[in-house]
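A single protein chain has been removed from this complex, and every other one stays in its place.
Per-chain residue numbering starts at 1, and chain names A, B and C are given in the order in which the chains are listed.
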Amino acid sequence: MAIGWIAQETGAEVIAVAVDVGQGGEDLDTIRKRALACGAVEAVVADARDEFAEQYCLPALQANALYMERYPVVSALSRPLIVKHLVSAAKEHGAGTVAHGCTGKGNDQVRFEVGIGALAPDLKVIAPVRDYAWTREKAIAWAEERNLPIDVSKKSPYSIDQNVWGRAVETGFLEDIWNAPTEDVYSYTRNPAEPRDPDELVLTFDRGVPVAIDGETVTVLQAIQELNRRAGAQGVGRLDLVEDRLVGIKSREVYEAPGAIALITAHQELENVTLERDLARFKRQVEQRWTELVYDGLWFSPLKDTLDTFVLDTQKHVSGDVRLVLHGGRAVVTGRRSEQSLYDFNLATYDEGDSFDQSLAKGFVQLWGLPSKIAAERDLRGN
Amino acid sequence: MAIGWIAQETGAEVIAVAVDVGQGGEDLDTIRKRALACGAVEAVVADARDEFAEQYCLPALQANALYMERYPVVSALSRPLIVKHLVSAAKEHGAGTVAHGCTGKGNDQVRFEVGIGALAPDLKVIAPVRDYAWTREKAIAWAEERNLPIDVSKKSPYSIDQNVWGRAVETGFLEDIWNAPTEDVYSYTRNPAEPRDPDELVLTFDRGVPVAIDGETVTVLQAIQELNRRAGAQGVGRLDLVEDRLVGIKSREVYEAPGAIALITAHQELENVTLERDLARFKRQVEQRWTELVYDGLWFSPLKDTLDTFVLDTQKHVSGDVRLVLHGGRAVVTGRRSEQSLYDFNLATYDEGDSFDQSLAKGFVQLWGLPSKIAAERDLRGN
Amino acid sequence: MAIGWIAQETGAEVIAVAVDVGQGGEDLDTIRKRALACGAVEAVVADARDEFAEQYCLPALQANALYMERYPVVSALSRPLIVKHLVSAAKEHGAGTVAHGCTGKGNDQVRFEVGIGALAPDLKVIAPVRDYAWTREKAIAWAEERNLPIDVSKKSPYSIDQNVWGRAVETGFLEDIWNAPTEDVYSYTRNPAEPRDPDELVLTFDRGVPVAIDGETVTVLQAIQELNRRAGAQGVGRLDLVEDRLVGIKSREVYEAPGAIALITAHQELENVTLERDLARFKRQVEQRWTELVYDGLWFSPLKDTLDTFVLDTQKHVSGDVRLVLHGGRAVVTGRRSEQSLYDFNLATYDEGDSFDQSLAKGFVQLWGLPSKIAAERDLRGN
Partner (left out) sequence: MAIGWIAQETGAEVIAVAVDVGQGGEDLDTIRKRALACGAVEAVVADARDEFAEQYCLPALQANALYMERYPVVSALSRPLIVKHLVSAAKEHGAGTVAHGCTGKGNDQVRFEVGIGALAPDLKVIAPVRDYAWTREKAIAWAEERNLPIDVSKKSPYSIDQNVWGRAVETGFLEDIWNAPTEDVYSYTRNPAEPRDPDELVLTFDRGVPVAIDGETVTVLQAIQELNRRAGAQGVGRLDLVEDRLVGIKSREVYEAPGAIALITAHQELENVTLERDLARFKRQVEQRWTELVYDGLWFSPLKDTLDTFVLDTQKHVSGDVRLVLHGGRAVVTGRRSEQSLYDFNLATYDEGDSFDQSLAKGFVQLWGLPSKIAAERDLRGN
C-alpha cells in the first residue's frame, strides 16, 4: 500500500520485501504480483517458515519465553527475522533506505528499527505511518485514487498479526478492558467450552528440541504446526491480558498460541525432571530477562546473544518424553520419562528401596536455619 | 500416635497441640480427646483458620507465590503457623522440648525446626520419626499393643496434607513419574473433563486483599473457601509436577488448590492493570525469592520479613474488580476495571481520542537502540 | 544566563530558581541578585543542604549506591531535589512552564524532565540548550551583547557539577580516555600520593544513619561535611571511569567524593556485621537496581519508592561503631562493634569457648551437595 506513496514522495525505486513466517493468507506469488502492480521495481518474497521455527521459535521455547508470564512473544519473534531478510535484500540491491509500516505507539517500530540498526547501522529507516501520520484511512484513499490493487475489505475491526508461533488481536471493542473477548476474535483455536474428546500425545525432546510426536519424527516447524492443529482443536492457548508496552503505555491484547503453549508446557516439565535445582532457579531469571529483551526489540543485542549461550547450555540434558493431554483449553502433562532424569526413585520413595540416609537431615536442618536463629536471638535480645 | 511413645521414652509429660488450618477431617474436640486418651497430660487445640487465611495465605496471594511457577506452597504455609502455636503452647506450659513427626527426607522437618529455632532458639526439638526411624508400621504396632485409640485405617496409599489453601498428594503409584494421576487422587476438585456449565463471578480486591465476591463482602477465609467450592466444582487447580525439594532430591507431587489458583489468576491480572512496568518486572524476582524462602522453610527469616515489606508496599494500588470465568479446569479473566488503573484508553486506542504523541517515538527508538547499534558497528569493524 | 533569552523568546515572565545543595561557589544572595539583573521577575533561592543530606544522600548511603560499583551517583541525587524546588516554585507562582539548561546527550535532562513529569505531569518543560542548540558560546555572546552580569571566565576547560555528596568533572582532555587526570582536575581532595600522617576516627551509626564522629553528635549533613574535610585531606574518594550513560553512549567521568566513599565504606562493613546472610545477598541486587534507577533519572518512580521501603527495613539493625583509618587515598575499616552484631565469638572461635556443634556439619555438607552429586552421577552415566 505504501509502495506507491514512498516511490512518489522520495523519488526512489521501491523494492518490496515479504516474508512467510506462517501467517497464512495470500500466497507469496500473489503478494509479489500485487507489489509489482503497486509500483515496486522488484518484489522479494521468501518462505522463511523453517528458518523462523528453528532460529526464532525454538530459542523462545527453550527460554520458556512468556512475557509477563503469559504471552509467548509471538510478534516479537517474527520482527527480527523480517529485519534480517529486509537488510539482506537491501544489501543485495544496494538500497540505502528501508521503510516499515509501524505506528509510533507500538512495539514493532522498535523491533524493526533497533534490529536494522544492529544489522546494518548505515541503513536509513523511514516510517511513513509514524513520521508522516499516514493512517489506514489516508492510505486507502490514496490507493483508491490511483486504482492500486489493494485489499480494502474493512471488515476486520481488529488489528491482527499472526505467524506460526501464534496470533495477536487488538483494538476494537477490546480496548475497553472490561469487555470479554467474543468467539469471532479467534481463528487458531476452537471454543474450549464445547464438549469433545480429549487428545493425548507423547512429545519427544532431544536437547531441548522437539523431535517427535507419538514416535513420528518431526521438524521444529512440523512440531509447531501439528500442535497448532491438535491443541488448537481443543481450544488450548487463548490468552487475554493487559500488557506493558515498551513505549510506556499499557495495552490490552488477546492472543492465541496453541502450539506454543503446548510445547512450552511440556518443555517446562521436562526441565523440572532434568535440570538441577540451582540451575533451574537461576534459569528463571534468565528467562525473564531474555523475554523482556526480545519483547523490547533487542533481539540483536549483546546481552540477548550471551543469554542465548546460557540457555543453550542448559538444554544439553533436556531430552526425553512428555505425555500431554489436550482438552477443554488445557494442555496437561500426565507423565514424563528421560534417560537424563535427575528424579531418583530410590531417593524419593517412602516404600522399600529407600536409599536416602535420613541421619544426614538433622545436621543439615540445623545449619540451614542457623543464620535465622542467630538473627532471632539478636532480635529477642533487643526486646 | 507418638504421644505415648514420647512419654515412655523421655519420661516427660506430653502436651499435644493440634491446629485447625482448614484441613477438614475430625473436629478439634475429637482430636483433643484422643490425645488425652493416648497419654497426653494436656491437649491444646486451636481454630486458626482465619489467622491462617489472613496472615499466611494472603501474603502468598499478594506474592503470587507459585513455586517452580506452579505450586502455591500449600503445606509450606501451614508449617510456620503450626510452629507459632506450638511455641506458644510450649511457653505457656513451660515446656523445654517440642516434638514433630516429620521424616528426614521432606521439606516439613526444615520448616518446623527452622521455625522453632527462629521463634524460640532455646527450645529443644525431637523428631522421633526421623531420628529414631519410627515408621508408620512401628507406630501402629506399638499403639495396638497398648490399645491406644488411633485410626489405623491403612486405606490411603497416599501421603496427604491439606489445608484451606490446598491439598498435596504424594507417594504410592505416583512415585513412577510416567504414571498419570487417577481420579481417586483428588478430593478438592471435580473432574474438569466432565461437561457442565461455566460459572462466572466478579472478584473485588482492595489493596491486594480479596474483599467481595459478586458484590458480597467476604473475609479472606471466606473468599478462599467460596472459591475452593466454586472453582473446585469446575475442576480448577489440579497440578502435577516433579519438584525440587530443599533436601536435594526431586519428588513427584500432585496438588489441588482451586481457590488459590483462582485467586492468584485474578490477582495477577489486576496487578497487570495497576502496577507500573518496572515495579511489576522487579516484583517477579521478589516473588520468586519469596516463594523459594517459604518453600525452603525460611518463613521466619530476616530476608522473608523484608521481602514482605516490599510486597505489601506494591499492593497499595491493587484495587478493583476482576471478572473470572471458571470452567473445564480453567480460571479465565475476561474483564478488569479499577479506579487505580494505569491503562489509559486515550493513550492506547488507535481510534478517535488518541492522545499519544507519536512524534516522540522516533527519538526514543533511536536512543533505545543506540548501545546495540554501537556494539554492532564495533563487531562489523572487527570482521 | 538563559533568563533573558527565555524571556525574550517566549514573552513569558521568568522566575529563577537556585538551590544550595552544598555546591559552594557564590552565595545565594549574589545568585539571586544576578538573576534579577538578568531579567527575572522573581528569584527563588533555597538552602536545601540539610534536606539534600537527609532525604537524598542518606538513602544513597543506606543503599551503598555505587553506579557500576564505583560512582556514588553525585549529580543524580541533586537533580530530583532541584526538581522538587522547581515544581514547588512553579506551583506557588502559577507557572505553566519550567526550563532547564541541560544538553541532549547527558543524563541530567532525563532526571529533570522525568522528575518534573512525575511531580507535576501538567507542567510544560523547555530545554533551550537542547532544543534550540543554545551553546555556551552563543549564550555568552548573547549575554555580552546585552551587558548582562554573567561570569564569563572561560578558564575551566572542564564541565563541573558539585554538591555536598561529591564533585563530577568531565570533558576537556579527559575525553581522550588514555589520558590520566592531572592534579588541577581535583578540588575536594588533596593528592593522595603526598606523605602525611594517617587520620583515625570512629563513626557511629544508628539504624543506618551516621549520628556521631568520635563520639560527637552530628547531623547527616555535618557527617558528610566533616568526612569531606578529613577524608578529602587524605586524598580519599577520587574516581576515574568510563561510564554507561542512559542515552546510550559511554562517557569518561572523573569524580571526587571523599565523604561519600568514607561513609559507604564504613556502612558496608557495619552491614557485614549486622545483616543476616540471605538478606545481605539479596540487598546487593536491590542496591544495584536502586542505583540504576536513580542514575537513569527515575528517582520519582514506583519501583524506586518500593525499593526504598526495602532498604529502609534492612537498616533497623545497622547500629554500632566503625573505626576508620583515612590515609593515602584509602578509607580502611580496622574495627567494628555493635550491640546488634550477628558475629558470635563463641561460634566463630577456634579457641576455648567454641560452642559450634561440629557434628552437625557432616549431614549439612552431604545434603548441600546432593543435587550436584545426583547431576554428576547422571553425567557420568551418560558417558
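Here, a residue touches a chain if its C-beta (ideal position, glycine included) is under 8 Å from a C-beta of that chain, and two chains touch if they have at least 3 such contacts.
Predicted, not measured: the structure shown is a model, and the values here were computed from it.
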Residues on chain B facing the left-out chain by the touch rule are 276-278, 317, 339-342, 344, 347, 357, 359-364, 366-368, 371-372, 374-375, 378, 382
Interface residues of chain C toward the undisplayed chain are 68-69, 103-105, 109-110, 113-114, 117-119, 121, 127, 130-131, 133, 159, 171, 175-181, 192-193, 195, 198, 238, 240-244, 246-252, 268-269, 272-273, 277, 280-281, 284-285, 288, 292, 296-298, 300-302, 323, 325, 327-330, 332-337, 341-345, 347-351, 354, 356, 358-362, 364-366, 368-373, 375-377, 380
On chain A, the omitted chain is touched by residues 244, 247-249, 275-276, 278-279, 282, 285, 289, 293, 298, 301-303, 305-307, 309-310, 313-314, 367-371, 374
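One rule holds in what follows: only the chains that are shown with their structure count from here on.
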Per the C-alpha means, the centres of chain A and chain C lie apart by a whole-Å value of 40
Whole-angstrom distance, CA centroid of chain A to CA centroid of chain B, is 30
Note: chain A residues in touch with at least two other chains are 277, 341-342, 344, 347, 359-362, 364, 366, 368, 371-372, 375
